[in-house]
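Heads up, one of the protein chains got dropped from this complex, but the rest are sitting where they should.
Going by the order they are written in, the chains are A and B; count residues from 1 in each one.
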Amino acid sequence: MNAELLVFVIFGALAMGMALRMVFQSNPVHAALHLVVVLVSIAVLFLAQEAYFLSVVQIVVYTGAIVVLFLFVIMLLGVDKQDDEAETLESGRFSLLLFGGILVGLVAFLAPIAGYFSLFEERGVEPGTLGKPTKVNAADSVDRYDAVNIAGTVVPIAHLRGADGAPVSVVALSPAEAVRFSAELRFTDKDLVIMNQAGVVQDHLQLLPQGNHSAIDPSDEGDTETVRPDIQVPDYDLDEEVAVSEIRALVHLGNVEVIADSLFTTYLLPFEVVSILLVAGIIGGVVLAKRDRSLHGSAAGRSDEALVTLKEGREAAHADLVTDRDVAVTTIPDADASLRAGAAAGPGGEAAKGYVDV
Amino acid sequence: MSMFDIGNSPDYTAYLALSVILFMIGTMGFLLRKNTIVMFMCVELMLNAVNLALVAFGRELGHAGGQIFVFFVLVVAAAEVMVGLAILVAIYRRRLRVSADDLSNLSG
Partner (left out) sequence: MDAVLENAWLIPLLPLMTAGLLALFGKFLKEPLAGWIAFLSVGASFLLSVAAWIGVTDEEHETFTKKVFDWIPAGGFDISLGYRVDPLTVVMLFLITGVGALIHLYAIGYMHGDPNLSRFFFFLNLFVGSMLILVMANNFLVLFIGWELVGACSYLLIGFWYTDMQKSVAAKKAFVTNRVGDFGLLAGMMFLFSYFGTLDFDTIFRTAPSVLSGDNAWVATAVALLLFVGVAGKSAQIPLFVWLPDAMAGPTPVSALIHAATMVTAGVYLIVRSNVLFALSDIASIVVVLVGIGTALFAALIAIGQYNIKKVLAYSTVSQLGYMVAAAGIGARGDASGYVAAQFHVLTHGFFKALLFLCAGAVIHAMHDEEDMRKMGGLAKKLPVTYATYTVGLLAISGIPPFAGFFSKDAILAALFESGEWWGQLAWAIGLVTAFLTAAYMFRQWFMVFHGPPRWDAGVTPHEAPLTMTAPLVILAAFSFTGGFALDVPELNSLLHDWLHPVFGVVGGENLAGAAVEFDGTVMALMLGSVVAAVSGVGAGWFFWHRTSGEDRATMLEKLGPLPRVVREKFYVDQTVEKVVQKPGYALTGALATADQEGIDRVVMGLGGGTKRVGEWLRKGQSGYVRAYASVIAISVGLLAGYAFARGGF
C-alpha cells in the first residue's frame, strides 16, 4: 500500500467526518474544536502533496490564530449555549437534500475525468513521481531530465520514450504534461517541443547535432526539412548539473525557496496588496470592536431614548416573532447596561426580556 | 481502473473530490446553521477546501502558483475573520444575540 494513499484515505476521511460533526454540533465551542481537527487534517494532506511550507503555515495560522480567535469571541460573548435547541434542520431540509444531490452529482462527474488520467498507468509512468529528480533513472520511459534556457527562462525537458518506443524530448511546464503530450503527438527525439502554460504546443524545434537550432513550422507535419530561418532561436544551455538543480527548483514545489522566489518576484504586487488588506483588516477590527463611547457619554441618554422609541414601534410588529422564540437572556453578564436599562424603562413589556431590536 | 487503485498514489482528482465534499459540507453548514459564529467556521471550511484543490492543481501542473494562491487565501481569510468577528462583537453588543435569523433588518 502506497504511503501517500494511506495518508490520503485516513486524513481525508477524518476531515470529512469532523467537518460533518462540526456542522451538526450545537455547541459552538465543540464546533470550533472539530474545526481544529479538520484543519489539521488538511495540513497533513498538504504535507502529503509536498506542500511542506503551507502545511506548517496552515497549522500556525488557522489553528494557532484563527480558531483561537473564534474560541475567544465565543467565550467573550458567552453565547455557547444560546441556540442549541433552536438549531433544528427543519427549515433546511430542502436545501440539505438539494446540496446532497449536487454533491453526489459532482463526484459522479469527476469519475470520468479521472478516467482520462488512466493514461499514466498505461504508459507505465507513475503519476506524481515524475517531478522527483531522485527517481529520474528509475522510471522506464523517462530517460533523463534536462533544463533548457529559452529566452532567459529555464524550462524543464523530459527525455522519454514515446508510445512507439522512440525517444522524445519534451519541454513543458510540468513533467506530467510533457509525458501526456509526447505520448499523444508522437514527436521524435530530434524534436524539442515547447508548450505554453495551458499545455498547447506553441512551437517545436528540431534539435540539430551542431547545437545551432532553427525553428520548424509545426504546420508542416513530419517534414523536418522545412527550416524556418526567420525565427531566431536563442542558444540554450544543456549543462546537466545546473539543469538538475533548476528542475528541482521548478518541479519540486514543496520548498520554501520556490515559494519565496515566486512570491517576491512574480507575485510581488499581489503580495503587497494583500499586505495592505491585512493592515486594513486590523484597523477595521479595532474600530469595530471598540466600544461606542457615545452610548456611555453625555449623549448616551439621548441616543438611548431614540433607541427605545424606535424599539417600541418595532417590538409591536415583532411581538409574536419574539415570543415564539427562546430569547430570554435577561442575565447575560456582558450586556450593555445602559441599553438594557433604557429598554426596560420603555412601556413595551417585551423589553424586560432584554431583546433589543434596533 | 479505479480512482483509488491500491498501490498507486492518489492522483489530483482524488484531492479534488475531497475538496468538493468538504466545500459542500461547508456550504451546507452555512445554510443550515443559525449561529453566526458557526456559520463563520463553515466559511473557513469552504476556504480550506478550495486551498486543498489549489495545492492539488499546483502539484499536478508543476506550478508554484497553486501554493502561492493558497498563501493569499490564508491572508485574506485571516483579515476576514478579524473583521467578521469584530462585526459579530459589535452586533452582539447592540442586540445581545448572534443568531443570523434575527439579523433581518435589510428585509424589503
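Quick note on the criterion: a contact is a pair of C-beta atoms (placed from the backbone, for glycine too) under 8 Å apart; a residue touches a chain by one contact, two chains touch by 3 or more.
Remember, predicted model here, so these are calculated numbers, not experimental data.
Only one residue from B:Y15, B:F30 or B:F57 touches the chain missing from this view: B:F30.
Even with one chain removed from view, chain B keeps its contact list with that chain: residues 27, 30-32, 34, 39, 100-101, 103-108.
Definition applied: only the chains that are shown with their structure count from here on.
Inter-chain centre distance (chain A to chain B, centres taken as mean C-alpha positions): 9 Å.
Of all residues in chain A, only 1-2, 4-5, 8-9, 12, 15-16, 19-20, 22-23, 25, 28, 31-32, 35, 38-39, 42, 45-46, 49-51, 53-54, 57-58, 61-62, 65-66, 69-70, 73-74, 76-77, 79, 82-83, 86-87, 89, 92, 95-96, 99-100, 102-103, 106-107, 110-111, 113-115, 117-118, 120-121, 126-129, 131, 156, 173-177, 197, 250-251, 253, 258-259, 261-263, 266-267, 270-271, 274-275, 277-278, 280-282, 284-289, 291-292, 327, 329, 332, 335-336, 339, 354-358 touch chain B in the complex they form. Against chain A, in their complex, chain B makes its touches with residues 1, 3-11, 13-18, 20-22, 24-29, 31-35, 37-38, 40-42, 44-45, 48, 51-52, 55-56, 58-68, 70-72, 74-83, 85-90, 92-99, 102, 105.
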